[in-house]
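All protein chains of the complex are present and in place, except for one that has been dropped.
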Amino acid sequence: MEHLNELFIEAGTLMLAGMVFVFAFLGLLVIFINAVLAKLAIRYPDAKPQTKSPRAAKASTNSAGSVSPSVVAAISSAVSQYRSKHN
Amino acid sequence: MEHLNELFIEAGTLMLAGMVFVFAFLGLLVIFINAVLAKLAIRYPDAKPQTKSPRAAKASTNSAGSVSPSVVAAISSAVSQYRSKHN
Amino acid sequence: MEHLNELFIEAGTLMLAGMVFVFAFLGLLVIFINAVLAKLAIRYPDAKPQTKSPRAAKASTNSAGSVSPSVVAAISSAVSQYRSKHN
Amino acid sequence: MEALHTLWLSTGLANFEAGQVVMMLVGCGLLYLAIARNFEPLLLLPMGFGAILTNIPVAGFSEVGGLLHYIYYAGIDTGIFPLIIFMGVGAMTDFGALIANPKMLFLGAAAQFGIFATLFGAIALNAVPGIEFTLKDASAIAIIGGADGPTAIFLASKLAPELLGAIAVAAYSYMALVPIIQPPIMRALTSVDERKIEMAQLRHVTKIEKIIFPLGVLLMTIFFLPSATPLVGMFCLGNLMRESGVVDRLSTTAQNELINITTIFLGLGVGSKLSSHAFLNVETLGILGLGAVAFSIGTASGVLMAKFMNKVSKDPINPLIGAAGVSAVPMAARVANKVGLEANPHNFLLMHAMGPNVAGVLGSAVAAGILLALVG
Amino acid sequence: MEALHTLWLSTGLANFEAGQVVMMLVGCGLLYLAIARNFEPLLLLPMGFGAILTNIPVAGFSEVGGLLHYIYYAGIDTGIFPLIIFMGVGAMTDFGALIANPKMLFLGAAAQFGIFATLFGAIALNAVPGIEFTLKDASAIAIIGGADGPTAIFLASKLAPELLGAIAVAAYSYMALVPIIQPPIMRALTSVDERKIEMAQLRHVTKIEKIIFPLGVLLMTIFFLPSATPLVGMFCLGNLMRESGVVDRLSTTAQNELINITTIFLGLGVGSKLSSHAFLNVETLGILGLGAVAFSIGTASGVLMAKFMNKVSKDPINPLIGAAGVSAVPMAARVANKVGLEANPHNFLLMHAMGPNVAGVLGSAVAAGILLALVG
Partner (left out) sequence: MEALHTLWLSTGLANFEAGQVVMMLVGCGLLYLAIARNFEPLLLLPMGFGAILTNIPVAGFSEVGGLLHYIYYAGIDTGIFPLIIFMGVGAMTDFGALIANPKMLFLGAAAQFGIFATLFGAIALNAVPGIEFTLKDASAIAIIGGADGPTAIFLASKLAPELLGAIAVAAYSYMALVPIIQPPIMRALTSVDERKIEMAQLRHVTKIEKIIFPLGVLLMTIFFLPSATPLVGMFCLGNLMRESGVVDRLSTTAQNELINITTIFLGLGVGSKLSSHAFLNVETLGILGLGAVAFSIGTASGVLMAKFMNKVSKDPINPLIGAAGVSAVPMAARVANKVGLEANPHNFLLMHAMGPNVAGVLGSAVAAGILLALVG
């Protein structure tokens, strides 16, 4: 029991110190973002956005490499148009 | 020779034991498939097949990521149509 | 200084031996190409080139797997055509 | 005849111990959760399989010369596998939502109370006869509340390797259970009106911010908590590879093939620690119980912190996103979104919940560093 | 001048031994087979290259500190590389055809007679002066008849590492020669009418069957033959990753990048065992001869078993598919298909031959386990 009490005190200290530290650390990070990054964002804005029109981007293949249903539909329609002309 | 005879006997025993075991093992597997899997198949049939229409699936890119010739042809035709309209 | 002089002599020898060797080695390689490869090229010419037409190849996706802008444009045009017909 | 007898003596049937049978069933259970219930299958499938393999009698998978032995000592005992996974996770993480709304970091901080409260709880469990957790054990168990797999495995491999199997099982199981554990707590602690709160749209975050952010995080970790730098450092390396835009081929490999290869072996190696003597005891029950407590406390403290912040902040904050602070990326954020939609069908909280969600990853890595520094 | 002399003494020309030259020619021969004849190039190309590298005088590729030394001891001596390959092969294997027609397993069993008959033959070769094969050597040689590369390398690395090079060369060469070795045997043992037999269409196999199958195979191996569990276990892990459908990214990586990377190093490492003292002796000739015998006997016993089963079974069985029981996936199945088409141009046996084909993989893994258990 003696031993357990000691452990409890250690655990409690850990809990307190840990939470204080976590809040302090992430709080500092908040300050860092507000103080440094926000200023950087103003001073070095992004270059003008990529010229790809949103419509073209939407129609292109998505990031996972799979093709969106509407593109598949468009291609299959194009394929059938092509076939009806060439066969 | 003495030694060789002994080895022969060991090899023969191995051959016999090995073939018996292989047949027993794979035979048990036959029973397992007939007794367990076949029943599972009846009890848990596959969900209804994927809804993707065969035409759309055929027209989409194939699994290796390359594009089928007919799609390429369709796209190149679409490209030339597009160019003739926009240039 | 004594020691440095020795090192200099070693370095100079290395420089000389190294350059001689590099030239000898790559020179032999020149001979190898002229003597062996050029003859092989005559004796075993390449099989006839692949049949893919240049136009189809040009229109297909490029090696990095991304889609060229003109293809994207064509597809987006096809998509809008498709939509105007089906909606 | 003799050969057949030798063969019989070499069979599993002739050598099974009860504990091994039970642990194989545990392995099968993990496979079931992975395949039939889709519980974190990427780790639980190889882990369940590893649990089966390590308990095969005679085969010696986890003895010197065995496959799992090599995998465990090369990849997990050294900490290399969880760090590579963390690099890959870093390369997959977009900090945009957090940078746009940095206050969300406080939610990620609050949710770590789940960890430290559980540490206390684990020590309290020593009152139960048969359970004897040291501070190191308790710390390794508590990190389950961080809801971050690689962090839990890394810390457990350093502080309590003999508990690694149970801790990993608990961590990944509860992460998969997030959609079941969290919503009741979230609903209990919030009013319908609070759940309806819509949040302001996030500002645009520039490329330079995203590049400097991981460096800033690393710098702060170096200054204040070097023991967390292996985890935070590899995470930031992955994120920097992603955001810098100059090493896309490395970033892609880190997010795909490298993390996939490592995941297979990490799962097998963790599974190899699921031996009967390490798992079949009352301590495992304690760990599983404490894990559930940790998740619940973490969720609750995140929600309560968000409620408090909603009161003091000028911008409205929906308390539901506080629950995402436990990390479990991106599941917890999706849960917040889903519970929000129930109250207000036009309220999409997903992007807002991504902020506390990734903050939770940082928060639990920091918590792991603190535990390493203080009890390691 | 002195430098040039030192340089000369360090050249290969000043240090060549005859055996090294011959082994380099052997390496070039393997490259020729791989590149010009397309003989199992994925393994024979790196293996032939490894054979050249390991025989370079002075360079010390296979001595302590040399690249091939590290590769061999880290990947082959430990068994890790063949096991990773086997996992990848498992992820590539579809057991559907076998589950639909489980009797095919008997064909895979029968074809293993090639292994055990060869074991007997290897012992008989001890009558030849200069050849002295122990039972371990004989077992490692006999496994060539299994027509399965990783299994042969795994078993040889455990039972007879000094014969590994010759065994791997024989195994992969004969696997590439399957289209030449098998057809005459198949034609000799079957009548035209038998070769014309058409088989009933296979039933549909459900997802759940495919998921449970690898687990069932593993379970039986655990019960009856734990010594085979490294091979069978990794194979089943790969197959489970494939069929479960929940870890596609792991399955894809196991089938592609991971197996590719491992194949490069496995080939180099096996090639490093092609040193003159280990290869240039009469035993190698014996191994090459026995390998051919093993393949032939395996093919014949598969075909004869199929003939027998055709007699006793109510469903017709084309005896040609028995030849596919030696494994050599998918080449042996294609050979059965091709020989079948010669007799009956409308008879496509490919799917039917896939059953015995994958059964042969299991059969030879089981045979390897028996040999490990009894002579290992």
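The first chain written gets the first letter, and so on, giving A, B, C, D and E; residue counts start at 1 in each chain.
One rule holds in what follows: contacts are C-beta pairs under 8 Å (C-beta built on N, C-alpha and C of every residue); 3 or more make two chains touch, one makes a residue touch a chain.
Quantities reported herein were computed from a predicted structural model and do not represent experimental measurements.
In the full complex, chain E touches the hidden chain at residues 3, 6-7, 10-13, 15, 24, 28, 31, 34-35, 38, 41-42, 45-46, 49, 52-53, 56-59, 61, 65-67, 70, 256-257, 260-261, 263-264, 268. Chain C residues in contact with the hidden partner, per the touch definition given at the top, are 4, 7-8, 10-12, 14-15, 17-19, 21-23, 25-30, 32-34, 36-38, 40-41, 44-46.
Not every partner is drawn; the one left out touches chain D at residues 78-80, 83, 87, 211, 215, 218, 222-227, 229-230, 233-234, 237, 240-241, 244, 246-247, 249-250, 252-254, 257-258, 370, 373-374.
Heads up, the rule we're going with is that only the chains that are shown with their structure count from here on.
The minimum number of touch steps linking chain A to chain D comes to 1. The chain with its CA mean position farthest from that of chain E is A. Averaging Cα coordinates per chain and for the whole protein, the chain whose average falls nearest the overall one is B.
Homomeric contact chain D/chain E is classed as different-residue, with under half of its interface positions used by both copies.
Centre-to-centre separation of chain D and chain E, using mean CA positions: 41 Å. Chain E has its Cα centroid 19 Å from the Cα centroid of chain B. Contact with two or more other chains is made by residues 14, 17, 21, 65, 73, 75, 78 of chain B.
Touching two or more other chains at once are residues 224-225, 370, 374 of chain E.
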